[in-house]
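Complex shown without one protein chain; remaining protein chains in place.
Lettered A, B and C in written order, each chain numbered from 1.
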Amino acid sequence: MDLLEYQVKEWFANIGIPVLPSQRIDHPTDLKRLKIDYPIVLKSQVNAAERAKVGGVRFVETTIDAIAAARSIFNLPILGQLPEVLLAETKYETEQEFYLAVVLDTAVCRPILLGCTEAMDIDWDSADEKMHYVVVEQEFSPFYARQLALKMGLQGALMQSVSNVVEKMYQLFVEKDLDLVEINPLGVSPSGQVMALNGNVSINERAIGRHPNMADIAKAMVNPYTSSHTIRNLGDWDVVEMHGKIAILGNGAGLVMATLDLVVNSGGKPGVCLNLRHASVTETSPTTFKSRLEQALKNLATDKSIQVILINFLGSISQGTEVSEVIGDFVESSMTEAQLFMAKSNGGKNRRENSFPRLVVRLAGSEFDTARIDIAALKTPTDTSITVVENLDEGVAEAIRLAKSTVYRRF
Amino acid sequence: MDLLEYQVKEWFANIGIPVLPSQRIDHPTDLKRLKIDYPIVLKSQVNAAERAKVGGVRFVETTIDAIAAARSIFNLPILGQLPEVLLAETKYETEQEFYLAVVLDTAVCRPILLGCTEAMDIDWDSADEKMHYVVVEQEFSPFYARQLALKMGLQGALMQSVSNVVEKMYQLFVEKDLDLVEINPLGVSPSGQVMALNGNVSINERAIGRHPNMADIAKAMVNPYTSSHTIRNLGDWDVVEMHGKIAILGNGAGLVMATLDLVVNSGGKPGVCLNLRHASVTETSPTTFKSRLEQALKNLATDKSIQVILINFLGSISQGTEVSEVIGDFVESSMTEAQLFMAKSNGGKNRRENSFPRLVVRLAGSEFDTARIDIAALKTPTDTSITVVENLDEGVAEAIRLAKSTVYRRF
Amino acid sequence: MNLTPYSKVLIQGFSEYITANHVAQMKANGTNLVAGVNPGSGGQQMYSLPVFDLVEEVVEKFGVIDTTIICVHPYQVLDAALEALESDIRQIIIISPGVPPLDMVQLLRKAEAKETLIVGPNSPGIIIPGKILLGTQPSEFYTAGSVGILSRSTTLTYEIARELTDAGLGQSMSVSIGSDAIVGSSFLQWLQILDEDEATKTIVLVGQPGGDREEAAARYIAEAIDKPVVAYIAGTQAPSARHWRQTGTLAAVIGRDPDFGTAKNKLAAFSFARVPVAERPSQIPELVKKALR
Partner (left out) sequence: MNLTPYSKVLIQGFSEYITANHVAQMKANGTNLVAGVNPGSGGQQMYSLPVFDLVEEVVEKFGVIDTTIICVHPYQVLDAALEALESDIRQIIIISPGVPPLDMVQLLRKAEAKETLIVGPNSPGIIIPGKILLGTQPSEFYTAGSVGILSRSTTLTYEIARELTDAGLGQSMSVSIGSDAIVGSSFLQWLQILDEDEATKTIVLVGQPGGDREEAAARYIAEAIDKPVVAYIAGTQAPSARHWRQTGTLAAVIGRDPDFGTAKNKLAAFSFARVPVAERPSQIPELVKKALR
């Protein structure tokens, strides 16, 4: 989860990383009450590295220009996002610009410090030659930051001020459980003063629960990886959004992906794929497997593009016996809805149309022995039975067959 | 440096240790704007365990009683201190009271967790049987707190709530660089809820410099170990206050104490004894040996009870060569003062009285070779020369002789 | 490594990640489960296990513990594991998912200093069919045999065991190192163990998108593994929608390879290492049989 620039700079200022005087602008008229001196730079608060290129960053010297520029930035969508806030910041004279970052390296299982004496438009293809790094092998101590600054080729006072900034970045990284802290660029003035001109902070979603203030920030932010509002909270690998007719529910990320592959490789088109094994990491209230399954079925029922729901559960599930119960309840409530619909439309249409998707349920493991029997016996609103299988390939084939069949179409 | 109860409770609340609703009372009339419910307890904010016994803690049920009680507590000196503030706190029903502490053990060089299922008036003589402890051998983790709670004989939910409090205490201990965090008593309600009813926090003076907020608290507090305002900032072992006529200045705590012993054992009476080797730990601006010596001589000159200043410097001092310079300046400025005094008093008195103490200077080490010659050549306001020796016993004997001599008395 | 049925095993924490069924299965599979630790529940019985408040109490009563299975709340995993380390437990299996990565970094620094094996987090553990079960792998899908399974998935691992068993191919050992971004033991460590394990004749390696563990494994297989290896990668058809840079490796940050972490990259690595890759789980038995010929 990425913070916006103005939030990043608040955090930087609090931990002691030098930032320019700035002011948050919620509305162009806020510029009339500007507390910082002109010339200023106005920046669109969206998460996109490209914002400067597309006009989201403007230098202005007077209030009149500032208000006009602010109006236009507020109306300029960047990667589809309109900013809710702008940041007004003092202009800064730089002689050099550096890149600094602290990031968690999942291969060495350690945080690494990164630094480069070029910034902004780093040519990432050749970055491995210019980018320097230090692995924080043992507990952090400021000497790791000095190691980085020296590797970057810095000396004397500049070496020390840059390593001081890296030290503060690391402190922020640990204190707030981050995945990434980045300063890009770190401006160096002709007198050797350093200043974080722009920065990125990415919060680790797993740790949000133990930082009460962050949970509030998280709630306010839309997950940028998914667009659907109903399921965006399932986070990370727990949701894969595609645009076919076959929704996939599984208990395990690998299993969901394997199922998705099978559907594609057999000529089918997967739609939303959900992993129900665990609660989402950003979920604040505790959930059970049962409640996640209920929620998922409910959401999928409202999505008219889904024709078939392929459920693939295997192995031990704490509430294994409840699977048939949830599916039973789901079918029943759909029946009621269907009857209501029929009543409303006064039986006007003869075609057996309704909002109920077809279900293919693959259950493997002795825990599901009774569930398999119970589910197979359920009666659906479309009078079709639910397909229950033990073999995965078979379940996939059946789901594809049903998705291609045009006999029962949802509308 | 000990915090007052109301400061301790602010810290406790911030870190998540349960405390009662309370309000700081700066003046008895503040009780008219009380935001907590009666009955309340009013507590004198002085650092003295005895305050309850001598009437510094009162339970009241109405505003009228509260104001009257507050007036009397504000006027009640406890161990010579009048409170500047009272704390008004909700009354709490306890079933049990525990003692909890985190303290740094200098023998094992580790923090230790302490706990006892008795509190308030622990009989410290038999405490070693009732007091339980855990040494935090490696980096702290909550299981150390559970170990303590279990050693205290607690179980189930109470074991967990007590160990949670200990965990928070340890967090505070490390975050604020403390010497001691103590909850005494931790009240346990009939329903098993725990509450820090009173507590002590002792700040480590060496770490104040890296906690900007604490430096402010420190400045506002009087060091309780010394009464003299001019030298209280010298802290810890850097000052020993006695009431004799011979002041001792040395470079090293052990050396100052050895000199003090020699004076006493030879029949003399030491006065203030100062160690000038290092800057005081609570000193915020950097000092040099030279500036410390200047300051010390200036302060001692104003203390009319001091007849002799015995200086004992040995070994290497960064500003060794400056010692004779400082003493020379001191003597000279005293000369000027003495002349001014003579001029003022119009030569009215014939006895050679003035404000200049006698000086005995013991300097050992080649670094002082020239200083010895220079100092011996100085002329003092009393026309007596300064005694310069290399041997310590000799210097002590001379200081005692001069202190006993009545020829030149300061007044 | 001590994976004998005599080794003493402890469970720390009884959360949603472990059920009575899991405990019963472990016992039924020969695991010498001696006790549970659940702070505040000392003196009780849970799933027929005596429960203690502290690990040190268990050690005091039963002597040295070889393995602990940690199932506490993710935010308490670090504490539980440090407690186990303090009691000199040398094998720690973390079932709980969602452990904050920086907690894992702290734990791994300590565990490396103490030469302690950490499996997981977010791992169903280890099974040696018919001998020992350390974790939550469902033993019903396994039979004793000579195929070693190595993965970082949960249910997908069982799916593959099931396919092998159905095809008459038993398993020598199955390990999931866990699917979190930061995990203790690596594919490399386990490839080496399986390579040296006498009961193992073939190795099946199961991967999925994210990170570059599969790529590293492929390189290691080409260099150091003598036994035949068959791979399967899930998610080859899934869109890659993740910003790898932020949870990736140095390679991802510096190189910014657009394919970093993708299934495509992993397939290429195995192909380069001449490791046959199954297209679907049900194809694995066939490739294993071919490899054994």
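Everything that follows uses one rule, which is that a residue touches a chain if its C-beta (ideal position, glycine included) is under 8 Å from a C-beta of that chain, and two chains touch if they have at least 3 such contacts.
Predicted, not measured: the structure shown is a model, and the values here were computed from it.
A.B. asks: Could you tell me which of the visible chains the hidden chain touches?
C.D. replies: Over the full assembly, the chain not pictured touches A, B.
A.B. asks: Kindly state which of the options B:Leu31, B:Leu100, B:Leu114 or B:Leu293 is in contact with the chain not pictured.
C.D. replies: Checking the options B:Leu31, B:Leu100, B:Leu114 or B:Leu293, the one contacting the hidden chain is B:Leu114.
A.B. asks: If I consider the whole complex, including the chain that's not displayed, which of B:Gln171, B:Asn204 or B:Asn299 touches that chain?
C.D. replies: B:Asn204
A.B. asks: Specify the residue from the set B:Leu104, B:Ile217 or B:Ala376 that touches the hidden chain.
C.D. replies: B:Leu104
A.B. asks: Of the residues B:Asp177, B:Glu332 or B:Asp374, which one touches the chain left out of the display?
C.D. replies: Selected residue, touching the omitted chain: B:Asp177.
A.B. asks: Determine and list the chain B residues touching the chain excluded from the picture.
C.D. replies: Contacting residues on chain B, toward the hidden partner: 101, 103-112, 114, 124-125, 127-128, 131, 133, 137-139, 173-174, 177, 179-180, 202, 204, 206-207, 209-210, 225, 236-237, 240-242, 250-255, 257-258, 260-265, 270, 273, 277-278, 281, 288, 314-316, 318, 364-367, 392-393.
A.B. asks: So that we can see where the missing chain sits, which residues of chain A does it touch?
C.D. replies: 137-139, 141-143, 146-147, 150, 155-157, 159-160, 163
To be clear about the criterion, only the chains that are shown with their structure count from here on.
A.B. asks: Answer with line, ring, star, complete or other to describe the graph linking chains that touch.
C.D. replies: It is a line, because the chains touch in a row without closing up.
A.B. asks: Which one of the chains is closest to the middle, using the mean of its C-alpha atoms?
C.D. replies: The most central chain, going by mean C-alpha position, is A.
A.B. asks: Suppose each chain is reduced to the average of its Cα coordinates; what separation in Å results between chain B and chain C?
C.D. replies: The answer is 57 Å.
A.B. asks: Using the touch rule from the top of the page, what residues of chain C touch 2 or more other chains?
C.D. replies: Within chain C, no residue touches at least two other chains.
A.B. asks: Got the chain A residues that touch at least 2 other chains?
C.D. replies: Counting only residues that touch two or more other chains, chain A contributes none.
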